[in-house]
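Excluded from the complex is one protein chain; the other protein chains are retained at their positions.
Here the chain labels run A and B in written order, and each chain numbers its own residues starting at 1.
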Amino acid sequence: MKPAPFEYIRAESVLQAQEWLAADPEARVIAGGQTLMPMLAMRLVRPTRVIDIAGIAGLDEIAVTAELVTFGAMVRQVTVERSAAVAQALPLLAKAIRYVGHPPTRRRGTIGGSVANADPAAEIALVAVTLGAEVLTTADGFSARDFFLAPMTTALPAGAMVTGLRFPRVTAARRGTGFAEVAMRQGDYAMAAAACELVLGAGGEVASLRIGIGGATPVPVLLDLAEPTREAIAAALAPLEMMHDPNAGAGYRRRAALALAMQALDEAQREVMA
Amino acid sequence: MKLVLNVNGSDRMLELEDRTSLLDALRDGVGLKGTHAGCEHGVCGTCTVLLDGEAVRSCLMLAAQAEGHAVTTIEGVTPGPGELSIVQDSFVETHGMQCGYCTPGMVLTAIALLRDNPAPTRDEIVEAISGNLCRCTGYGQIVEAIALAAERLQRSNTP
Partner (left out) sequence: MTVQLQPPFRYVGHKRRVREDRRFVAGGGHFAADLVLAGMLHCAPVQSEHPAARIVGIDASAALALPGVHAVLTGAQLAAASEPLMNGANTPLVVRYPLAVGQVRYAGEWVAMVVAESRALAEDARELVRVEYEQLPFVTDGEAAIATDAPLVHPPHGSNVLLDRRFVWGPVAERFAAAPRKLAYRVRWARSSTVPLETFAVTAQWDASQDVLDVWASIQMPKFPDQIARSLRLPGNAVRVHYDVDVGGSYGVKRGIKHAVLVGHLARVLGRPVRLVEDRLENMTGGDMQGPERVFDVELAYDDDGRVHAMKMRALDNVGAYAGRSPFQLGKPIGAIVGPYAIEAVEYHALAVASNKTPQEAVRGFGQAPTNYALETGIDQVAAALGLDRLEVRRRNFIRADQFPYLIPSGTTYDSGNYHGLLEKTVAVADLFAERDALRAQGLLAGVGIAACLEPSGGNSSFEPLLNPANRTTTWMESCRLHVDGLGGITAAMHTTTSGQAHETLVSVAVAEVLEIPPERIRVIRPDSLASLPSNSPVGSRMAIMLGGAAVRAAQKLRAQLLAIAAHDLGVSPLELRYSEGDVHAADGRKLTWQELVVIAHREYFRLPLGMEPGLSASSIYMVPTGGALPKDDKVQMYPCHSFEFHYILVAMDRVLCRPQIRRYIIGHDCGQVISPDVVKGMTLGGIAHGIGAALLEEFSIDAQTGQPTAASFMDYLLPSAHEVPHVEIVHQTTPSPLTVFGQKGSGESGYLGSPAAIAGAINDALAPHGVRVDQLPMRPALLSDLLEGTHT
């Protein structure tokens, strides 16, 4: 299981990477490589050139401001997992990141790589869609909802690359989050996953409720919800297309999505009450 | 391509194809056979090495990506010929292996864990090794080995 031959080159700047990508449509970016390497080894992708962006200054930084949390594409998942600032500013991402693969893959895997790969079961993409994040690229910025088009397919224009992921920051005092997923084994691709952020107003009323579903659907989906009830979630799930594979059919995924959404919501509610 | 890999504290000059994984570079380029290939697609953890002290899968990296980083293999954590580190010795004490094929990856994963977390709970040990498959042991004696190593390391001043 060895890759087909390619040329390995290191980009020193985003501009340089962008030029190389524009010059060669068969070139691929490697960030952490945790998904690209198996695809190379199985010869499912056969790039002419592999452009390493790990050496680009600044791409591995996390910037937290009053309104925004911005991750460079090369921020390792483990950095997110260990970041006190992320835990404080984006508790939902901090929870979800622990479900991404296994500890060794999180040490190499990156935020940008996960986003660009667009696996339907990816937790980072699910949180991005749930919280209304913006995918930063060398072309335009995309709202996460518009970026993921289909399994392993994004709106990224040819020749462009993902440079980061930017989340709006909620500073409300009364916020609860929840994350739940089911996989064949812990750490496997989720058959269904749910992420929830619940914000209460000063009077205890629901100021904002976001529940996103991943794993079950071809791309992560932010549910359109009027109220935090099982009926409302079920109704929001009803029109969604569910995936199926030898492990789990669409019916299971739909039921699991509902159950997990309820779990995530329950966790968020308990947290906000605490 | 020509590159320099820092392996177990020494710089090794290698001439490799660009497509060479770190795993193949270590085994065939450097000649260190203690790092084993299990699946070559990033699932089993058999090929685990330490990169700047952190456990990573060497099949999921190009050798070129490791340039400029410190790579540690199982050979690099063995104190001397015939000697064992505390973590290795603990694996022997509890018989935390059978065929020995996943063992180098398990030992390195345990070393990385104990460096970050000197007193892990059972759940933390399980989480740390959950990316390393073992087909022989059912993991029980591996978990015991890591718990024993933690206890011994806390009692000693040896890193």
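One rule holds in what follows: a contact is a pair of C-beta atoms (placed from the backbone, for glycine too) under 8 Å apart; a residue touches a chain by one contact, two chains touch by 3 or more.
Everything quoted here is computed from the prediction, not taken from an experiment.
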Checklist entry - Taking the complete complex into account, which shown chains does the hidden chain touch? => result A, B
Next on the checklist: What does the interface between chain A and the hidden chain look like in terms of residue numbers?
Outcome noted: 1-5, 38, 42-43, 182, 184-188, 191, 246-249, 251-252, 255-256, 258-260
Checklist entry - Of the residues in chain B, which ones touch the absent chain? => result 17, 19, 31-41, 43-44, 46, 73-75, 78, 84, 88-89, 91-104, 107, 122, 125-127, 129-143
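Note that in this section only the chains that are shown with their structure count from here on.
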Next on the checklist: Rounded to a whole Å, what is the gap between the Cα centroids of chain A and chain B?
Outcome noted: 29
Checklist entry - In the complex of these two chains, what residues of chain B are touching chain A? => result 1, 17-19, 21, 24, 40-42, 45, 48, 51, 54-57, 59-62, 64-65, 109, 127-128, 130-132
Item to check | chain B-touching residues of chain A, taken from the complex the two chains share | outcome: 1-8, 10, 30, 33-34, 37-38, 40-42, 50, 52, 54, 78, 101-105, 107-108, 186-187
